[in-house]
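Just dropping this structure here.
The complex appears here without one of its protein chains, the remainder shown in place.
Per-chain numbering from 1; labels A and B assigned in written order.
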Amino acid sequence: MKRKSVGEEGRFQILGNIIMILLSLAAVIPLILLLISSFTDDSALVRNGYSFFPQQWSAYAYQYIFTSGNSLTRAYLMSFVLTAIGVVVGLAITTLLAYGLSKKFLPGRGVITFLVVFTMLFNGGLVPTYMNYVNVFHVKDTFFGLLLPGLLMNAFNVMMMKSYFVSGVPDEILEAAYIDGANEYQTFLKIAFPLAKPIVATIALFIGIGYWNDWMNGYVYLSKATHLYTIQNLLNRMMQNIQFLQQNSSTISGANTGLASIPAVSVRMAMAVCGILPIVVIYPFIQNNFVKGITLGGVKG
Amino acid sequence: MRKVLAMMLALVLALSVLAGCTNGGNSGNKPADNQTTEAAQEGDQSAAEKAIADRKASGNMPTVTICFGNFAGKPAGVDRIGAAMSKITEEKLGIKVELTIDSIGALSQQMNLDLASGNAPDLFNGLLGGFMSSVNAGYLYDLEEDGLIDTYGAGIKECFKEIELNGCRVNGTLYGVPVKKDDAAGMFGISIPAEYLDTIGYDYASKYANEGDEIIYTDLDEIEGILTQLKEAYPDKTTFFMDATSVMSQCLEIDNIGNDYFGALCDPCNSLEVTNPFEDEKYYELCRRMYHWNHDLGFFSMDAATTDVATTVQVKSGSLCAYKTATKPGIKQQESNLCGMPVIIFQCGPDFKKASTYGTMPWVMNHATEDPIASMQVLNELYTNPELMTLMCWGEEGKEWKLAEDGQHITFADGVDAQNSEYYNNTNWELPNQFIAKIWEGDELTLWDRMQKFNDEARTSKAMGFTWDNSDVSNEYSALTNVYEEYRKQLELGFVDPDVVIPEMVERLKQAGLEKYMQAKADALKAWADAQ
Partner (left out) sequence: MAAINKEKLTPAKRKALVKRSIPIYIMMLPGLIYLVINNYMPMPGIVLAFKKYSAKFGIYRSPWNGLKNFTYLFSTPDALVITRNTILYNVAFIIINLIFAVAVAIILSELTGKGKKFYQSVILLPHLLSAVIISYLVFAFLSADNGFINNSILKPLGKEPIGWYDNAKYWPFILVFVNLWKGIGYNCIIYLSTILGFDRSYYEAARIDGATKWKQITKITLPLLRPTIIMLSLMAVGRIFYSDFGLFYQVPRNSGALFPVTNTIDTYVYRALIEQGDITKSAAAGVYQSLVGFVLILSANLLVRKLDPDSALF
């Protein structure tokens, strides 16, 4: 009996590892290609296409990125600061709202839930949002222009969290604490929050990725304040120029000159590498802590 | 559920009232322009001078903001250049200027938002935000309101003929001023590195019509011969390539009035008849030729329709032998620079000037500009003051550039190059008047005279001065664009047989409302022609 289950467990482990190795390879191979092409001589890249074994190596792309214009270190710093603040603030307001929505006794819960979900479906559009943030809240060219619009909290995260509170944090435990004399704040902090760690870690990750990957806010809300550029702002402006030129190449006589003056393929690849490299380096550490948090939260009952 | 909906509705209503109030304040508080009317009543020159004198006397300097886009993002020296420009205008006009430069892609996105929210600069290139869409949204200032341009922009009017300015007129209203640039384009230019021609033993030197010409005028059969030899000599390279989006506009003498081909003048220099260019023999010939070159002779890369690497970059990397370009004076130098090797330029079509040429990237004024007179005077100065234009084009003397050894050209200042310069935009084609700025080493001193001659002598569309406002048939436009985009690259780069596919495309275009759209265009053109 016991032997049988071990055998089955073993088979599962082997099969599971094989599947995950295949998936990991599928994810990693294109990224290795990305890395190699960023170190490939540009002419070779244009001539022979992308290759795992380039004819000619070159660090020109990185030289270009590190020497031209804005400071990369500063942009990295901005990205980290923004992501950190965004995660902390975003997580706080998301968790609190979701916790409230999970309270079945709360009057008006249905209406508020609906209002939250409604924002997932309808929005005022870019122009009215811009006018709101720029003319009413004056976030243009400030750090808040990067932090506030869109990314801090979204209905999806709130609903995910709410559903976790409903299903993963048993009411009985909370009620017991309440009856024992803990107030709502204490119940939340001491009991609900620790029990919800897996989802807290997940939502933190989602918010963090959202901030790290975002270039739109910088694109729209920063014009003069180039010192606030995050790494994605820096990298994406060039991509956007390419797109602009392609759209207008039939009307702009200078488009061809412009396209030729835009850094070539290897530089675009190097930019992408610069964008995800810090994540690759830092993620394991974050994950370590997350996993600890998750397992702590998981052991219960 | 009903309760929920009701609450939501109430909330939205309450918010809309709120928003209506806050936003209402933005509209309609433009300063009264009685100053303008007053000024216009006096003599022209004196009104402009009076405005300057009044400004200086009051000690109250307005600020005019100027904006254009480049490809490298905000240059480090932009504030310094802006200050230097401001020094000139403060002294001469009593107006401060502020210069903003940013990546053209980001700016064009921001410009739409800024125009809608009332945060846009006073003067900018209409390319940002799109000229026609800005006009339709009411973002642009009528430059003739109360005689603004006549009174305060006399210098601008001297730069352009009336018919050229009319290119920026939409439904009779003047919304912009063209830039001084290559207004015409040599159709179907072909650029081939001299080195490759030497290899196949092609004697290009003897083909020039006159001593010192920069372009060899020839025909496509001759080019086909050259390309065939190149294909043999360099089997590993792509023989020929065209940027997929500009094939029609740079190869055929067809005037796509309003920048779309859904109804065009196929005999633009002689007739104002709007016909379907896709059924025109010229289009068939082009597509058949490309089909022959691609399908039969294998000149194109299989990736021609999907690559986004610029032609000149491909040549530079050694993967391409020849490509199409639109020609103009100075083209040989320009393309040689871009390719990193000397090229020979051939041309198989005429020099041709489209009706839309002056309306593509005019300088425009924000409808919400606070002081239209000051903005117009600055604009006027940009078109007429060589010192100001040189600053805007090339930066400061001693910092970005210095006089070259011949004392007339300019070149990089000591220790400065394209990489480390604090102001090197390489986008002078979108600035108001590069013709009066200093000339960079490598270009001939007579370049702009030749350019003017080229513009004046090119075959000109009869619809010159007409602009096409398609807002009444914009639904058809959307549908037509999607259909054309589906076929264009395949057809124009010769991947499919035109005798089969063109009729198919035309059929789909007709279903999408081609005839209605063409009719609207023809009617507008006729109304315009009758009024001339």
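To be clear about the criterion, a residue touches a chain if its C-beta (ideal position, glycine included) is under 8 Å from a C-beta of that chain, and two chains touch if they have at least 3 such contacts.
Since the structure is predicted, the reported quantities are computational estimates derived from the model, not experimental observations.
Colleague: Based on the whole complex, identify which of A:Val81, A:Ile191, A:Ala225 or A:Ala272 touches the chain you can't see.
Modeller: Only one listed residue reaches the unshown chain, and that is A:Ala272.
Colleague: Can you tell me which of B:Ser133, B:Ser271, B:Gln408 or B:Thr446 touches the chain that was removed from the display?
Modeller: B:Ser133
Colleague: Which subunit B residues would touch the chain omitted from the figure, given the whole complex?
Modeller: Within subunit B, the residues touching the omitted chain are 4, 11-12, 15-16, 18-20, 23-24, 26-28, 112, 115-116, 129-130, 132-134, 136-139, 259-260, 301-303, 305-306, 308, 367-368, 474-479, 481-483, 485-490, 495, 508, 511-513.
Colleague: Please identify, in ascending order, the residues of subunit A that touch the omitted chain?
Modeller: Contacting residues on subunit A, toward the hidden partner: 1, 5, 8-9, 12-13, 16-17, 19-21, 23-24, 26-28, 30-31, 33-34, 37, 48-50, 92-94, 96-97, 99-101, 103-107, 110, 112-117, 119-125, 127-129, 131-132, 136-137, 148-150, 152-153, 156, 158-160, 163-164, 166-168, 171, 175, 178, 183-185, 188, 196, 198-199, 201-202, 205-206, 209, 212-213, 215, 236, 239, 247, 265, 268-269, 272, 275-276, 279-280, 283-284, 287-288, 291, 294-295, 297-301.
Throughout what follows, only the chains that are shown with their structure count from here on.
Colleague: Taking the mean of the C-alpha atoms as each chain's centre, how many Å separate subunit A from subunit B?
Modeller: 38
Colleague: Considering only the defined contacts, which subunit A positions touch subunit B in the complex?
Modeller: Listed in rising order, the residues are 42-47, 67-70, 110-111, 114-115, 118, 126-128, 130-132, 134-136, 140, 219-220, 223-224, 226, 237-246, 248-262, 264-265.
Colleague: What part of subunit B is in contact with subunit A in the complex they form?
Modeller: 3-4, 7-8, 11, 19, 22-23, 26, 71-74, 76, 100, 102-110, 112-113, 116-119, 127, 181-182, 185, 243, 245-246, 248-249, 259, 308-314, 316-319, 325-326, 328, 334, 338, 356, 360-361, 419-420, 426-427, 429-430
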